[in-house]
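Below are the structure tokens for one structure; questions will follow.
Just one protein chain is left out here, and the rest sit where they should.
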Amino acid sequence: MTAPVTPALLYLDNVSVSFDGFRALNALSLAIDHAEMRAIIGPNGAGKTTMMDVITGKTRPNEGIALFEGSHDLTALDEAAIAELGIGRKFQTPTVFEMHSVEDNLLLALKEKRSPFATLLSRRTAQERERVDALLERVRLTSSRHRKAGELSHGQKQWLEIGMLLAQQPKLLLIDEPAAGMTDQETADTADLLRDIARTQSVVVVEHDMTFVRDLGVKVTCLHEGSVLAEGSLDAVSANERVVEVYLGR
Amino acid sequence: MTNQPLLDRQSIVVLALLAAVAILVPALNILAAPGSVLHVSDHLVPLFGKYICFALLALSVDLIWGFCGILSLGHGAFFALGGYAMGMYLMRQIGPRGVYSDPVLPDFMVFLNWKELPWFWHGFDWLPLAALMVLLVPGALAFIFGWFAFRSRVTGVYLSIITQAMTFALMLAFFRNDMGFGGNNGLTDFKDILGFPLQAASTRIGLFVLSVAALAGGYLLCRWVVSSKFGKVLVAVRDAESRTRFLGYRVEHYKLAVFTLSAMLAGVAGALYVPQVGIINPSEFAPANSIEVVIWVAVGGRGTLAGAILGALVVNAGKTWFTGVLPEFWLFALGGLFVFVTLLMPRGILGAAKDIWERSGRRLRPARVPEATAQAAE
């Protein structure tokens, strides 16, 4: 596949995944443009996490197409290769390297050569230091740079993880419930940060918190039982009868 | 990378202590009058040498378990393979001085009525080749085993169990006479190494000093590895494997690299062990041995390197003392140690000492026991 099939950055078409007969994704189709931010909502079990697993190479779909930049077949690549293509993923529960310092967490995430040999011989450069400094500033962790990541608060860990994503310089960020467990102020700050990121990079945010989604003010996709139920502005989607039905369980 | 220079305070202490041992033991053996309290008798030198080899083996286990979360219950296999490579060299050195006086064939082959040397025994009369094999054979086995295991993401207890099965299978294989490694009896009756008689006190001192040097070298190598960015990735894999993967690191390559390196270190330990104890036989492959190594590391404190050395020395000295004084109780003591350390001292002697020091020194916040080390948080 050399010629781009689609202008979209991320293109999923007719993707299905089943575990032991249970269909986690059912002919899901989705397209994300360059520098677009998209919010994904949907009740539990709608397939949000599985969709991220497919995009990042953790789960292989039973059928369907998953293309990145119109030419890379995501279904044929492993996690590491997909990460190198420029897709970063933040987990639902913040996952950072707890025994490493905040600074080391970011250094490990910096876009550098990833092979064992390269890391064994690597020396930290002034340029790397600058990039880490800038990242620390951006996620507001400069004062904690030497602390162990495990000692950070929940919200700080969320931000550190987003910082690590940014250090990868990805073209697409997949962010799973960034506002979970955050104070109102932190939630608002996170929305600002994501909007800022979306100026240059594409962002897909999975979120339950509707206030937060409203804050983002972007196009919303509602998933249900592994496929797209509705798509559009938040107001349009929440007015959709079927969405209401799914959420209120009528 | 950031706050760990190659020679941190811990490394300097370890190296200084090792240097002291390398000087003191021979000195007290040669200079102190026999019968004086300070005298290190001739049979103690190879005993200490054995401990040093065990410490190197423990170091190799700590490198993968303490820093990468790979619990190998089969590292005794790499140790034994290194030992066999050295044993084959020593066997060839016997030459016509064997019981059957065959200039080429070792005694056990004559006994089994073999007419010629099996192909894999050729060249082992040349120390450089034998030394290369000490590294290559365990390294190759670890590479092949690890390539399969890590690629298919076998982790945790599953990996531990198949490493145990690996060493068990090797033990069965080496017990067979037709494997060509002396079967049950293994390789023994060694005479000399590079022309120096193994029974001579001077050779034993030489081997002891060489072992200490190998341990120091191994320590430095491990320290260098774990303080590089590579080492940071290892710890990252240990603590959050998926996160590391999604950052774009090929976790299996890292595991494979460190597993192979660790197996080579274990092989070197085995190679130095054999001339000092004078025998290598298939019981070295016994799964129980490999598990014992793990407890040395746990006792000293895993993920610290120095702790592995300390643990190996403490447990083995304890074993020597117990088997001399209360032989029946050694297994009770060892078993109790397994339970005690895992339940009450999960960070080992060094970790506990550090906790106490930190608590008395600066009472800022209670030291956290990092439970996350064993589980890959998702």
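Per-chain residue numbering starts at 1, and chain names A and B are given in the order in which the chains are listed.
Note that a residue touches a chain if its C-beta (ideal position, glycine included) is under 8 Å from a C-beta of that chain, and two chains touch if they have at least 3 such contacts.
Just so we're on the same page, contacts and distances are computed from a predicted model.
Between the listed names "Urea ABC transporter permease subunit UrtB", "cytochrome-c oxidase", "MBL fold metallo-hydrolase" or "Thiolase family protein", the UniProt record for the complex's undisplayed chain reads "Urea ABC transporter permease subunit UrtB". Only one residue from B:Tyr100, B:Trp126 or B:Tyr158 touches the chain missing from this view: B:Tyr158.
Counting the whole complex, the residues of chain B in touch with the unshown chain are 71, 73, 145, 148-149, 151-158, 160-162, 164-166, 168-169, 172-173, 175-176, 287-288, 291, 294-295, 298, 328-329, 331-332, 334-339, 341-343, 346, 371, 374-375, 378.
Methods note: only the chains that are shown with their structure count from here on.
Centre to centre, using the average C-alpha position, chain A and chain B are separated by 43 Å.
Interface residues of chain B, counted against chain A in their complex, comprise 1-3, 225, 228-230, 232-233, 235-236, 239-240, 242-251, 253-254, 257, 368, 370, 372-373, 377-378.
On the side of chain A, the complex with chain B involves touching residues 56, 58, 78-80, 83-84, 88-89, 91, 93, 95-101, 103-104, 107-109, 114-116, 119-122, 124, 146, 150-151, 164, 168.
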